[in-house]
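Encoded as structure tokens, here's the structure I'll be asking about.
One chain of protein is taken out of this complex; the other chains stay put.
In order of appearance the chains are A and B, and numbering begins at 1 in each one.
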Amino acid sequence: MGEIRFMKGNEALAEAAIRAGMQGYFGYPITPQSEVIEYLAAEQPNHDYTLLQAESEVASINMLYGGAAAGARVMTTTSSPGYSLMQEGVSYIACAELPCVVANIARGGPGLGTIQPGQGDYFQAVKGGGHGDYRQIVLAPNSVQEMVDHTVLAFELADKYRTPVLILSDGAIGQMMEKVELPEPIPYKPVKPWATTGKTKDRERNYITSLYIQSADMEKKNIHLQKKFKEIEENEVRFEEYMTDDAELIITAYGVTSRTSKKIVDLAREAGIKMGLLRPVTVWPFPSGRISELAESGRVKAFFSIEMSAGQMVEDVRLAVNGRKPTFFYGRTGGVIPTPEEVLAFVSKRVAEL
Amino acid sequence: MREGYEVIYQKPKTLTDNRMHYCPGCIHGIMHKIFMEVIEEMDLQDKTVGVCPVGCSVFAYDYMDVDMQEAAHGRAAAVATAVKRMLPDRIVFSYQGDGDLAAIGTGETIHACNRGENFLFIFINNGIYGMTGGQMAPTTLSEQKTTTSPFGRDKKSTGSPLKMTEMVSQLEGVAFAARVSGNTPANVRKAKRTFRKAIEIQQLGLGTQFVEVVSNCPSGWKCSPVESMNWIVEQSIPYYPLGVFKEPGK
Partner (left out) sequence: MPAKGYVEILVDTCKGCGLCVANCPTQCLALKQDDTNVYGYHYSYMADPEKCIACMNCAVMCPDSVITVYKKKS
């Protein structure tokens, strides 16, 4: 049993990063996640990571690029408007194949938006807010414990695949307090022969770039990246199921709405409706395979995607369902968290029409 | 080699054998060479990490035989900040043009200087955007004709040319700020001594080193390489005076 603490989501993420062997944090304050940098600043005398409050999110993501390319384990955190500023950096990091961890504690948008939680950054996270053909691993925690577990996992996956990993959280998970079990500190000794640490006599110079000016070279790079993404899709899909064994209606939800959705399933079952929840833990790679299986089964009648957005993940659900069963969407924007009752009312109405 | 003679000057080993793509007569080639000579003479090749920009010198990593990182446009100061923070015992430099450092990257530049990040800025200022075909830069001289100021740069709508060295020398975090040029052999030799001094200051950990190089663009200025060196004397240097603006102990 590891150390048990009662912690706020953002702070748990910060503590987990320290234990995962993070060597550099470069970030900028933004609500609702400034606790991360504040926690790391307060803890710094007890550890030897580098902490730098950058002048902007643009600077932060580029510091991540530099630190990662120099061979270090690095992280930044932000919220939606700040994450928009980082998109160029993420595209560069993905192409240069640098291991980085970024967390987006998402809030309502678009624009400056609200400081309340939101799930309107799904497209940006999963379809690529930056330019070009790239993907990144996106983990979607729905509890303070997962803020811890996913942070540790994010660093591992980032190094395993030399890829940016995004922790797509939200203001609710970031701000709530729950009991967590913290892992033992991981002894991290990086071996990165590709990093820019200084050209010693035994090797050629290393250079990190995303520039491939000849089409043939750019295509080769893209083919290589696509192969990597395929490998990730085959090996790193993660999801959780709740009461899906005999379910006729499947709810898909991630993050804070997945917690509400568990309650919705319970209420539905009380009312005699056979409902189940499929919760993607990785929203990229998306659990399309499992959704497809459920869509294929004779017993499942419909899918419902519940999101705090105008409907983003529902498109991936529809793609996976591929027209076999009706797929509905229910969502609230602006940081309004849908109540189980209103969702159940919506579901009941749709089911009656089927 | 002829009998009775010895080599007194040759290409430094810290430059690769790749053919440089720069236009004939471009000061980029001269600056790459003398900076790599400094690295070679100080035996720092295995300890040096450079950050290159977007601009004509985007391929600097093909010419300098040291570990390098290609930064997004304007971001070299942020990238170099992290490199130096994570590898504090390496010699770190950024190499940027006037768009990269004085337009899109000004924020990152000022803040790295203000924090006193211990790396060397090499700022190649030729008052024009060479790579993209000769557009106006923040450092383009007043009334200078470029493709986006075809009738001459108008101060009223586009402001005056930015004097970056003067600006950053006011920041406490900057330990060394100097402006050099590459238009004559004397100035090239002086520039090399300035680079060496900057690296020595980095080794002492005294703060940010900022060396601006008043440079040329025969293609953008539409003149020959030799004429472009005269342009530097007649137009550039009167506005961008050479010299040391700040050094430790003074």
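The rule is simple: a contact is a pair of C-beta atoms (placed from the backbone, for glycine too) under 8 Å apart; a residue touches a chain by one contact, two chains touch by 3 or more.
Please read all numbers here as calculations on a predicted model, not as lab measurements.
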Visible chains that the absent chain touches, using the contact criterion stated earlier: B
Residues of subunit B (touch criterion as defined above) contacting the omitted chain: 1-2, 4-12, 15, 19-20, 22-30, 33, 184-185, 188-189, 224-226, 229
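In the analysis below, only the chains that are shown with their structure count from here on.
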Residues of subunit B touching subunit A in the complex: 16, 45-49, 51, 58-59, 61, 65-72, 75, 78-83, 85-87, 90, 107-108, 111
Residue ranges of subunit A touching subunit B (in the complex, touch as defined): 23-24, 26, 50, 52, 54-56, 58-60, 62-67, 69-72, 74, 88-89, 92, 96, 196-201, 205-211
